[in-house]
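I'd like to ask some things about the structure below.
Only one protein chain is missing; all other protein chains are in place.
Labels A and B are assigned to the chains in the order they are written; within every chain, residues are numbered from 1.
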Amino acid sequence: MNYEAVIGLEVHIQIKTKSKMFTRVATGYGQEPNTLTDPVVLALPGVLPVMNKAALDAIIRAGLMLGCEIAPVCKWDRKNYFYPDSPKNYQISQYDQPICLGGSVEIELPAPARNIQGEHKRIPLTRIHLEEDVGKLNHTASDSLVDYNRAGTPLMEVVSEPAMQSADEAFAYLTALRTAMVYAGISDCDMEKGQLRCDANISVRPVGETKLGTKVELKNLNSISFVRDGIAHEIKRQLAVIAAGGTIRQETRDYDGQTGTSQSLRSKEMAHDYRYFPDPDLMPVKVDAAWKARLQAECPELPFDKQRRFYERYQIPYTITSVLVPDRALSDFFEETVALAGVDKAQAVGNWIVNDLLRELGTVKIGLEASRVRPAHIAELVRLIEAGTLLMNAAKEAFVDMFATGEMPAAVVERKGLKAETNVAELEQWCRDAIAGNAKSAADFRAGKESALNAFKGPVMKAAKGKANPRLVDETLRRLLAGG
Amino acid sequence: MSDALHYQSIAELSAALQARRISAVDLMQAVIARTRAVEDRVHAFNSYDFEDALAQARASDERRARGEARGPLDGIPIGLKDVIAVTGQPLTASSRMLQTFVSPYDATVTQRLREAGAICWGRLNMDEFAMGSSTENSAFGPTANPYALDCVPGGSSGGSAAAVAAGETIVSLGSDTGGSIRQPASFCNVVGLKPTYGLVSRYGLIAFASSLDQIGPFGRSVEDTAIVLGAIAGHDPRDSTSWRADVPDYRAALQSRRGPWRIGIPREYFGEGLDPEVAASVQAAVRFYESQGCTVKDVSLPHTEYGIGVYYIIATAECSSNLARFDGIRYGHRSKDAKDAVEIYAESRAEGFGPEVKRRIILGTYVLSSGYYDAYYLRAQKVRTLIRQDFLNAYRDVDVILTPTAPTPAFRRGAKADPLAMYLCDIYTIGVNLAGLPAVSVPCGFSADGRPIGMQLIGQPFGEAELLAMAHTYERAHAWGQRRPTL
Partner (left out) sequence: MSSPSSPTDLNIDHVAALARLALTPEEKAHFASQLGDVLAAIEKLKQVDVTGVEPTAHAFPLFNVWEADAARPGLPVQEALRNAPAQRDHMIVVPKVVE
């Protein structure tokens, strides 16, 4: 019998806000323990929560970007459970009235080769709701230490439908979701900092079966590659159990990315009973059309929509868009440059950014924001090449120089004497010499063999020591050959 | 007029302070002396800090000397129920769980009282976590009724009522979830007001049942109560359930609002279980209002009998979650016996909470547990709607509703061992919390053996000014409130 896997992901994403979800003490990462607390974070006796407007704005924007239906009214519920990282021993969350319903994430599946665009599909979402993060436990050999700095950070839980079939799909889903959230400035989604955390529900079933198999929840997938490896491992494990005649037990397993193995978590002494009920300390949220419209206007174009637009408007290939598009700043940089250089130069601009600029940035390990090369530099560089002032090799040299100095390309060319040869009389003489030295090719060209022209270019370039403008060489040769 | 300082009104005391006939330190010392004299019999306080109170009094005197006195409360000692946070002071909720807890922050009401210049004085005893009607459920021992030392002062704000009655403070704050201000006020011959839900910030009040709790004042007169309410009422951005209501001058309203009012008498509040002496006193008050030209009408609150059931579902469900934070991890009692994190919770809570708190947590956990939510909590919220609707319907015909505050006068300590019997003490008060309405208990008589009796006036939402004016009209014509306990 053939089996297929069914995967659903629950992704927790920290929302980037200045203050916490239900109190106005600062959020942050990497601070000294317990320095980002206040009476509300610590759940001291008597404190009350107050919503953070910016977190609501952020989740609604996320929902609008992913095509969710925004609930006209949503409320807050308490999820009751005891754990030392949870100061109130309940988490304020949304149970039966989440703020975002439905929607989907467009993903790109891996293609057979890196330079080919993969197939696109949409993974439907169940819901996105807002809640608060918990603190952090640091385990030592003998005890555990609790730091509440993270507690109360706004957290978005994105729940997908069980609609993915492979580890690759899950990986693509997480990548696309992360890119979209980073794009919108909702989160930096740094998994190392715990800003994005993923749990996977995995089951297998015979192909053709519509009922879901027994699901296993896989936890601690704390890097994007562990998500892929962990899911692949779990699918294999389940198939092996079935192949050996066993049955899948509903359980939670912990994946260890270092060893590539998973372990069943000791089952809790009782099934979870979260005793959800509406939080009486908070009032519901009502989202009207005006608020939604305001946030809609702030939503950035989704990455894959941008990619489609880049293809159409700029006629640039996948090898360029696949680098530009996932990075909002880089794609903005590209568009600013094209605006200066002209749409017909988009491909050249794209090449300069993707090949040269990224290479240089990578060498000195700085980000785009720190780059001294700005769109104006690249636009001018492309113009100089177009005008014949700069040849490709010289342009490459100029680029490295201006990356280091921040000088405009024209000034670099001037300073370094990189200007292309443009003495027309001299060039004409070299062309005449070349034609005279190769009568056969001259005849071929005149007979209509276009490629015969190339035979003259080498000798001309050699005479010019490489500094001749190729376009001018081309033109001059054609003129002289035509003129007889 | 010639009462000792500790029994004078805010109006008298602030006039004396302003005229420099006394200083705030004199007043504080008088209150401390009175407390020293009677506290071993009353046990109204869990703790007090003489030094801190005197320092506040000196600061008040200095303000006044600079011409910066802040109004009628400047220099007036106000006791706070031990469930309201004061920076640097203990905050125990009368629980072993919080026996050593010191608050690092102020409740909003505390802040507002400080801004008004009042001296926040002492931590007043109560039923543990405000659960009870007798102040017997205190980990630190019961409070006595100053008028009958072998009787309870009522609860849960028993210490707040008793301290005011015994002259151990001029005024005080309590909290009221199902009658916890009004019932002890009626037992202790003082005025106690439960404001409209949302009028007074709950920030810094240890939560019992979030959707029902309100902080309110106790005083020996309606005017004192009105002055304190004026200082603590009003919107607070730290409490999401706080209402953006105007805060009128409640004290001025006592003079300007004179009725006549249309008074509703709910027949469901005068049935079985009502003590005849209480009934007689309340009926006499009704006749007084009639004599003043008020119209008295029978009204019906048909869902009254379901109040107890609704209340005990909603209050215990909310408390089971609100009290989850008391776990011995970040603060509070931590069991020495616990071997792992799970045991820390179960053992610390078992050792830290008293029986009534445990009982309510069990009940609340049960009604919220899987499979029961719809049958209990959701249904209770719907019946709550009907109870609220009963009141709003009645207010189409009347301005105010008049009832007994409690079915009986103060009872003896230990008399109500059965929880349900104790819960029935709140039968006339819980409807008000469920409906979110304001209500005040006003002294209206004594039993033959000298135990105080109170009546309850229930007002319309945010109608405190009218309500207090009506109470004041009665109080002006009666001397019950001036009868002092023999201590």
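What to note about this one:
Here, contacts are C-beta pairs under 8 Å (C-beta built on N, C-alpha and C of every residue); 3 or more make two chains touch, one makes a residue touch a chain.
From a predicted model like this one, the values you see are computed outputs, not experimental measurements.
Note on the undisplayed chain: of the listed residues A:V11, A:V50, A:V216 or A:L427, the one touching it is A:V50.
From the set B:K81, B:R114, B:H303 or B:H472, the residue in touch with the chain omitted from the display is B:H303, counting the whole complex. Between the chain not shown and the residues B:D176, B:D327 or B:E475, the one that touches is B:D327. In the complete assembly, the contact with the undisplayed chain comes from B:I313, out of B:V86, B:I313 or B:A410. The chain not shown here is touched by just one of B:L149, B:V383 or B:L487, and that residue is B:V383. Contacts to the hidden chain, counted on subunit A, fall at residues 17-19, 24-27, 32-39, 41-42, 50-56, 73, 75, 82-84, 137-140, 142-148, 254, 265-266, 269-270, 273, 275, 278, 280, 282-286. Listed here are the subunit B residues that touch the chain not shown: 100-102, 104-105, 196-198, 211, 237, 240-241, 243, 303, 305-306, 308-310, 312-313, 320, 324, 327-334, 338-347, 349-350, 353, 355, 358-359, 361-363, 365-367, 369, 371-372, 374-376, 378-386, 388, 418-420, 423, 434-437, 461.
We adopt the following convention: only the chains that are shown with their structure count from here on.
Partner subunit A is touched in their complex by these residues of subunit B: 83-85, 91, 93, 98, 101, 103-105, 107, 202-207, 209-211, 237-241, 317-318, 320-321, 324-327, 329-331, 341-342, 345, 365, 368-370, 373, 377. Per the touch definition, subunit A reaches subunit B in the complex via residues 39, 42-51, 78, 80, 82-84, 87-90, 144, 146, 148, 269, 273, 275-277, 280-283.
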